[in-house]
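Some chains have been omitted; the remaining ones sit where they do in the full complex.
In order of appearance the chains are A and B, and numbering begins at 1 in each one.
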Amino acid sequence: MTAVASDAAGKDRGAAAGKPRGQAAQHKFEMNIEETRITLVGQQTFQTFAYAGQVPAPLFHVREGDHVEVVLNNLTTLPHTIHWHGLLQRGSWEMDGVPDMTQLGIQPGDSFTYKFVAEPAGTMWYHCHVNVNEHVATRGMWGPFIIDPVKPAPIERDVTGDYILMFSEWASSWADKLGQGGMPGDVFDYFTINGKSFPETQPIRVKEGDVIRLRMFGAGGGFHSIHIHGHVFQIVFKDGHQLPAPINADTVLVGPGERYDIILRCDNPGRWMIHDHIDSHTMNGHTPHGGVMTLIEYDGIPRDQSYYHWAHKEFVPDFYYEESLRKPHGIHTNPNFKGTPVA
Amino acid sequence: MTAVASDAAGKDRGAAAGKPRGQAAQHKFEMNIEETRITLVGQQTFQTFAYAGQVPAPLFHVREGDHVEVVLNNLTTLPHTIHWHGLLQRGSWEMDGVPDMTQLGIQPGDSFTYKFVAEPAGTMWYHCHVNVNEHVATRGMWGPFIIDPVKPAPIERDVTGDYILMFSEWASSWADKLGQGGMPGDVFDYFTINGKSFPETQPIRVKEGDVIRLRMFGAGGGFHSIHIHGHVFQIVFKDGHQLPAPINADTVLVGPGERYDIILRCDNPGRWMIHDHIDSHTMNGHTPHGGVMTLIEYDGIPRDQSYYHWAHKEFVPDFYYEESLRKPHGIHTNPNFKGTPVA
């Protein structure tokens, strides 16, 4: 078996370049599921079943109506699928990815090809549908699937920067026990944005006048009550769909499976926290000041104060897929999220 | 004592038949509270205090302004009441059913008669208000109370099928310990729709063109983040009251005590999951692929694929009170929900 995780974005660019506006593009992608070990924070590693070896999984970024084909190779020791959460699968319900319902689970060593049209527009995602208590809740089997609308809403056209934040939690007692975990009563003691806990998350760097869109995902089985300092933001989309009217807020509750897109106007230079207000979700195990936490850093605000925790932070771009989302449509892997193979 | 659980629906039909449009009907019902044992799934039974011996309790389905009288006989070993959740009780606050606040708890062997006007319109419910940590959270003392409006909203008039889904959870360690349980820290390990866990729930069978209304209830003490595949539905009512505008979504978070009515247009033939996205709520104890899960089955989609978990499913109608809701107004028992008496 010579399956590889290959980014089809290059092909897509070519394919899309010659097409008249409004015509559907074709996106093809081949992806392995691999057993990897990721590092949540510090010494805390966690074994995962990882699409393309990464957590979060590759970014799908396509246009409404595009055709998508994914060859999925299961290189792990347990069965898996992909459910494309929020996609309609009109005329293609057997591509919906639910074991024993729309297909058989893909056995170890086997492959399955998903083919479907990307609709409706919005912030969607994908995840395994086998043993979701383990595979989704605590093995990192999820990634973002962004479908740009043919006709964007006016408020979307203001956006200058687009960010993916997938929230999840981890029960460290199961870290090295692939095939187990996610039971009722489990104690989840690590909490992450895109698979990392503070201080190993990354700042969101903006300049005054930016208008940022934060796409928030309840990717695990837990709740996240996300508070942002220094701004009144607008909750504009739920589950990819525009709300009847934007809701002004400083805190947004993201439940399991839900997505909320918020739009925040960068009109208040400073250094501002973004964090989960479920207080225990700022713990890394028994250590406070971690978990679901990051900062908005404005250009022009000095970052070298001696008291600043991130004064010497090494900045890693694309941690929120913000660079990938600027690229032409396609499927984008991200080396930041790569784990190491489990021996 | 000769108390019986009698369905007054027959009387109601007679009573309502001769009335001019707009005049209030009278509904009288006598109901015992009984100690029963229900089966959640497989071998997992649970002892309950059950109104009319069933979980969920009988369906009250009346019209706004109707008069309701319920004689409640407590045949169990502990005190109980009924609180009519969401009903105004205008001029009848002593019928509100809160022990030590609006009445004394109804002692074992005693009876109490509730009399009130059914208002406002909407998806309401009823439950015991004694020791709610046990009686509501884990002994099944709840049922639906649907009040049809005198003037339905336009969106309601599109509906072709109406379904009741009451979500709750169960801590198996208390299954056989009536009078105990529901403590802070309890591990709830079974999760049900109308008292049953998958695979012992029932499919929702529709045909293309149907417009279904799913009335969802947070009947227990837990949260349920309900995701439906293959459709964008509309969240139209909260707690029985129409929202200012429908919210498009694929997931709806139902908190304890809340009700959400969603309207789903059946425009996408296939086989589609409905499930709780709190991943551990798809467990039956330690076994995955259970809990709060069911499917929408479209007519015309073959149900006999070998891989389909429900290929040989015995279909039981009225599991969602969908048949009862088509009947004339009245109080409807349901043999599907009957337990067996605790010896």
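Keep this in mind: a residue touches a chain if its C-beta (ideal position, glycine included) is under 8 Å from a C-beta of that chain, and two chains touch if they have at least 3 such contacts.
Given the structure is predicted, the values throughout are model-derived calculations rather than measurements.
Participant: How many copies of the one sequence build the whole complex, if 2 are shown?
Facilitator: 3
By our rule, only the chains that are shown with their structure count from here on.
Participant: Nearest 5 degrees is plenty: how much rotation brings the CA atoms of chain A onto those of chain B?
Facilitator: 120
Participant: List the centre-to-centre spacing of chain A and chain B in whole Å, with centres computed as mean CA coordinates.
Facilitator: 35
Participant: Touching chain A in the complex: which residues of chain B?
Facilitator: Touching chain A: residues 187-189, 223, 225, 227, 229-232, 244-251, 253, 268-273, 277-280, 282-283, 285-286, 288-289, 295, 301, 307-309 of chain B.
Participant: Given the complex with chain B, which residues does chain A contribute to the contact?
Facilitator: 83, 85-86, 88-90, 93-94, 96, 98-104, 120, 129, 131-134, 136-137, 182-186, 218, 220-223, 238-245, 253, 255-258
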